[in-house]
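The excerpt is restricted to a subset of chains, each kept in its original location.
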Amino acid sequence: MITDEVPLLDHHCHGVVDADLDRPAFEALLTEAPTAHPGRSGFDSLLGAAVLRWCAPLLDLEPHCDPERYLARRWELGWSEVSSRLLRAAGVDTWLVDTGYSSVSLTTPAELAGLGGGVAHEILRLEQVFEEVSRTADAAGLAAAVEAAVRTRGAHAVGLKSIVAYRTGLELPAQPPTAAEFTRAADTWLREGDGRLANPVLLGWLAHLGVRVGAELGLPLQLHTGFGDPDLRLQRADPLLLSDFLSATRHGSATVMLLHCWPFHRNAGYLAHVYGQVRVDVGLAVPYVGERAHEVLAELLELAPFSSVCYSSDGYGLPELLFLGAKLWRRGLGRLVDTWLADDALPLRTAERLVHGIAAGNAAKVYIHARPNGPTG
Amino acid sequence: MITDEVPLLDHHCHGVVDADLDRPAFEALLTEAPTAHPGRSGFDSLLGAAVLRWCAPLLDLEPHCDPERYLARRWELGWSEVSSRLLRAAGVDTWLVDTGYSSVSLTTPAELAGLGGGVAHEILRLEQVFEEVSRTADAAGLAAAVEAAVRTRGAHAVGLKSIVAYRTGLELPAQPPTAAEFTRAADTWLREGDGRLANPVLLGWLAHLGVRVGAELGLPLQLHTGFGDPDLRLQRADPLLLSDFLSATRHGSATVMLLHCWPFHRNAGYLAHVYGQVRVDVGLAVPYVGERAHEVLAELLELAPFSSVCYSSDGYGLPELLFLGAKLWRRGLGRLVDTWLADDALPLRTAERLVHGIAAGNAAKVYIHARPNGPTG
């Protein structure tokens, strides 16, 4: 396939668990469901089938082996060897790692690159910076302190990320709140809140900060959209809700990355079509939907310009997810583009540009080449 | 195909009309449109094409015969013989029959099983129980009387069903109303209403009753979602609107079945992924979309765990719909799974488990095996 050997830039992933996992712990990471359910197994899905099909041979097992066999071999080899084999098989040479909170211990970006080869850079989670700074700031000084922290920590990162979809949803305001509105909201939140940022005024301010400071420092702003765990309400994570925000911020030099997007990936493709600052991916979806990756990618590409689409796995915790993101992306996009070539819909040079752009080039332009002095992290 | 011979449990269907049908009456049942329209024929669609392709041979006609020929032969054989031939050809051994209101006379569950073979059980329509009980109750006694009736009648059923999507939409509250809120709403509704339950407080209470009593009696709660006749507003039937309700009820032992779901079947698959108590089908859609069934099933399976998907036809009135649900499901899922086998994405034993689970096993677990003493209806 045309995608077989192309090196990838995984522009949105997380670390892997730095410990051996028993079956419940492994299965808990093989689903976005928050709790185990009797009679449900994470293997019982297209994702589970893909783990047994594609990961097992990398652990010297037959494809399609039993979950028990797979997990026993995983334990036998140890998390570090397993991670190294799977991550190296992904063919990724650059990892952009979201270092936001995690309920389990994960590898650092440097450790991830050590295991998987290539280099890793950090993506800075805005809500986490805000929450950390808020522990020692008062309402009057909060905005300045958060901005200073984003600038300081952003100097060591290649991108910013907001998970506002999980907090109040994506209906961000076209304009940031005024200073007075911010202070009033901050004052109430600091007095009455539990430290978790879920105030729409403060979150709107923070997203606009991300665009403003991101443009200045050459840091794209990633926004979680679509599919994720049920802490979010999926209908509030439709990227179309960002329309006012994207329209208002389209004339600057900021780049906005819409992550995941499924099942709203056609909507995201439309936004990438009409707003030049928008980039999109179908990370997370690609490993989960297994054999259906080509169809999800095809729907995204109906409207999305080729230069707006980026590869990511959104793998979290399990190296299987970071590998399968890559493997199923190669398989899905490869099948799609090979069909287009066979139907003479594209010439080979356009197909290659499309594939290399999505694999790495489009992301490299905005994360790596756009930095005034390159990443320093 | 891998699905050719697998016996089905049709977990959501209705009776068939127990009379011979002329063309207008037949065509009225071949569409969800409420009124006939000049120049429109129910045969003029993928569903209509499927009737002529797949049902005609069962009536000793050539495939693709003219509608006139088909209807003449149908009349000649008589509704009972036609129903028997079509229903038996469905290969269904268990029918779960929604016995809610119908504007036309339909077979009882026992009559349906008599015609089609196998056994039939009843699904109890909650709104109908509520409306019947309300005719002789006052506001103070209504809640207890409805609950008692649901328990009494539920003892003879294998599941409960709510059509709240048709009344106020699926945005159900996370918590049921308090007793005082219920009584106030009931009082107003009994005095001012026309006997049709369309009050959001009462409907929210009833859905929570369904979950609570259903869990206790081992009766899954079916919820109509998605596509149906235009008594509903499709945008209020998006299953994502159930998120708060599903989140709040996920720790109990209730099972919630999302019926139909099209065109929101990807959303429904997401809910089945993140909430362990959720099951999904694409009944009604499967016969209607004809040759497209494999694609609709594929989209559902992107996120839905294999063990969460159930077969149903939602056939109503015409035995053609109960047969085509089965035939097109076999054809659509068979094509899909055979492709996955050919691409070596799944091993045969996983494919067989998937097929048998969707065909009958997943539904049998929650409707039949979960009953404390089995169905008594």
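Labels A and B are assigned to the chains in the order they are written; within every chain, residues are numbered from 1.
The rule we apply is simple: a residue touches a chain if its C-beta (ideal position, glycine included) is under 8 Å from a C-beta of that chain, and two chains touch if they have at least 3 such contacts.
All of these numbers come straight from a predicted model, not from anything done at the bench.
Shown are 2 identical chains; the number of copies across the whole complex in this structure file is 3.
Following the convention adopted for this analysis, only the chains that are shown with their structure count from here on.
With angles rounded to a multiple of 5, the C-alpha fit of subunit A against subunit B returns 120 degrees of rotation.
Here the spacing of subunit A and subunit B, counted between their Cα centres, is 37 Å. Subunit B contributes residues 238, 240-241, 243-244, 247, 250-251, 266-267, 270, 273-277, 298-299, 301-308, 340, 343-347, 350, 365 to its touches with subunit A in the complex. Subunit A contributes residues 31-41, 44-46, 49-50, 52-53, 63-64, 227, 229-230, 233-235, 262-263, 285, 288-292, 295-296 to its touches with subunit B in the complex.
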